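For this depiction, one protein chain was excluded, whereas all remaining protein chains were kept in their positions.
== subunit A ==
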Amino acid sequence: MLHKTKQGLVHIENRRSISSITECSKCISCKGGREERRELWRREGENTVTERRICCSRKKRYKQAIKYFKRYTSNMSRPPGRKQDNHKISRELFVLTYGALVAQLCKDYEKDEDVNTCLDRMGYGIGVRLIEDFLARSAVKKCRSYSETAEMIAQVAFKMYLGVTPSVSCTSATGDEFSLILDKNPLVDFVEELPAERASLCYCNLLCGVIRGALEMVHLAAEVTFLQDKLKGDAVTEIGIIFLRKTEDKKHKRNK
């Protein structure tokens, strides 16, 4: 015997269980049958049949098919190129890790210059590896001039890895020297000011090393330094990039 519920007709023994509805009043397939469904498709387009229009008893049957359909379409919509692992780590963890690294280096070395050199060397090691990831993910074309390179670093690379976009300006007439001006530096979020005995420490010197290493792997020798630093009392943080003469391929040596 059939019992009438709000959703439709259901067997009397199963009147509590919605999934056993045999005849659904809302479902287009149950109501109008094949002709009405075809009419609807023609009117609104092929892909409008979604879960909502399929009633419960059919939904049970088509569950597997819907699952595969959704998985297939989501795969196709992923952007081409390098496989993206969508694992995000916390920004605080990254900033605190960098801070712990600098603090430990300060404990290990007495002189500020040693700490700066060490950070630069570490950044160099990161840069020579990071450039491959950058080129694979961003798929940018070859830069034709130094200014394009500087723009690429500022607008694409910094945005991709640190989430900030520094502004670029050319500081020399020959077009060899550029400066990136960062008004917000995520690495120094928690550092208020440098301790008194570390007045000449370049806290973010790792970034200079990264840029230098990355440029060297695309055969562009450059000298990267901090021109201004907010932690030392200046108004903004400024990184200066000076492009040196292009190194010859044969003479290319990695400096340690």
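Definition applied: contacts are C-beta pairs under 8 Å (C-beta built on N, C-alpha and C of every residue); 3 or more make two chains touch, one makes a residue touch a chain; residues count from 1.
Here is the rule we go by: contacts and distances are computed from a predicted model.
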Name under which UniProt lists the unshown chain, selected from "Nuclear pore complex protein Nup85", "Trafficking protein particle complex subunit 2-like protein", "glutathione transferase" or "DNA-directed RNA polymerase subunit": "Trafficking protein particle complex subunit 2-like protein"
Contact with the hidden chain (one of A:Ala103, A:Val140 or A:Ala199): A:Ala103
Selected from A:Leu130, A:Ala154, A:Val191 or A:Leu220 as touching the chain missing from the view: A:Val191
Residue ranges of subunit A at the interface with the undisplayed chain: 92, 95-96, 98-100, 102-103, 106, 189-195, 198
